[in-house]
Structures are given as structure tokens and as C-alpha cells.
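Below is one structure, written out as C-alpha cells; comments come after it.
Right after this comes chain A.
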Amino acid sequence: MIQTRRALSWAWIALVALTLLSLVVAESSGIAGGVATVIVIAAAAVKGRVILVWFMGVRWFPARWRLFFDTWLLVNVSVIIGFHFLGGM
Partner candidate 1 sequence: MESNEAKLVRLTAWSCIVFVVVFALGWGVLGRNIPPYPPDMPADELASIYRAHASTMRIGFAVGAFSSTFLVAWAIGLFRIMVRMEQGSQLLSYTQLIGGVLTGMVPLFACIFWLTAAFRPEQDPALIRLLFDLGWLTIDIGFGVTILQYCALGVVAIRDTREKPLFPKWLAWLGIWISLEFLVELIMPYFRSGPFAWNGLFAYWLPFFGPFVWMIGVALYMFKATTRLTEEHESERSAAASGLAHH
Partner candidate 2 sequence: MGADRLAPRPPSLPGDAGFWTFIAADATLFALLFFQFSLDRSSHVAVFGAGQRALLVPLGAVNTLVLVTSSFLLASGIRTAHRRDVRRATWLIAGTVLLGVVFAVVKITEYWIELASGHTLSTSSFFMYYFVITGIHLLHLIVGVIALVIIGVRVRRGSGARQDRLLLECGASYWHLIDLLWMFIFPLLYLAR
């Protein structure tokens, strides 16, 4: 339904922080490609969940819609990371 102003602000901070983290990890030569991929894609899913829960209010959706979006996040992460390692990095 409606979030508090504080909750929304923290959601935004989390999204910005995860974005900056992804950038640092991806651009850092010290982290292996495969590891970096897992981190940035996992971060994408977390960011996705933040948007779904705090901005879209998915917690108050009927069960089958919560299932749809959770499945969607899971499928994306699995498919992207799965094929990444299948093809070599």
C-alpha cells in the first residue's frame, strides 16, 4: 500500500549503494570475471526486489502475483549466470 517517507528514502539509498557497488566490482581488475558477474547480477535481483517491495508494494499483492515476480527474478538470475558459466567467461 503506502510506504513511509523514511522507508522510501532507505530504498533509494539501497538502490544507489548497490549500483555503486556493482560498478566498483565490475570495473575492478582484481576480481575475476565470473565472480564479478555473479555479484552484479545478484545485486540486480536485490535491486529488483527493493523496487518490487518498496516502490510497487508487492507485499500486498495476491499470492500468485508475488509468486510471478519472485519467479521472474529467480529465472533471470539463474539463466544469466547459468549461461555465463556455460560459455566460459
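The set was built so that all candidates are chains of the complex that A comes from, given by their letters.
Observations on the model:
Everything below uses one rule, namely that a contact is a pair of C-beta atoms (placed from the backbone, for glycine too) under 8 Å apart; a residue touches a chain by one contact, two chains touch by 3 or more; residues count from 1.
Since the structure is predicted, the reported quantities are computational estimates derived from the model, not experimental observations.
Between chain A and the candidates 1 or 2, a touch occurs in this complex only for 2.
Chain A makes touch with candidate 2 in their complex at residues 1-5, 8-9, 11-12, 15-16, 19, 22-23, 25-27, 33, 36-37, 40-41, 43-44, 47-48, 51-52, 54-57, 59-63, 65, 68-69, 72, 75-76, 79-80, 82-84, 86-89.
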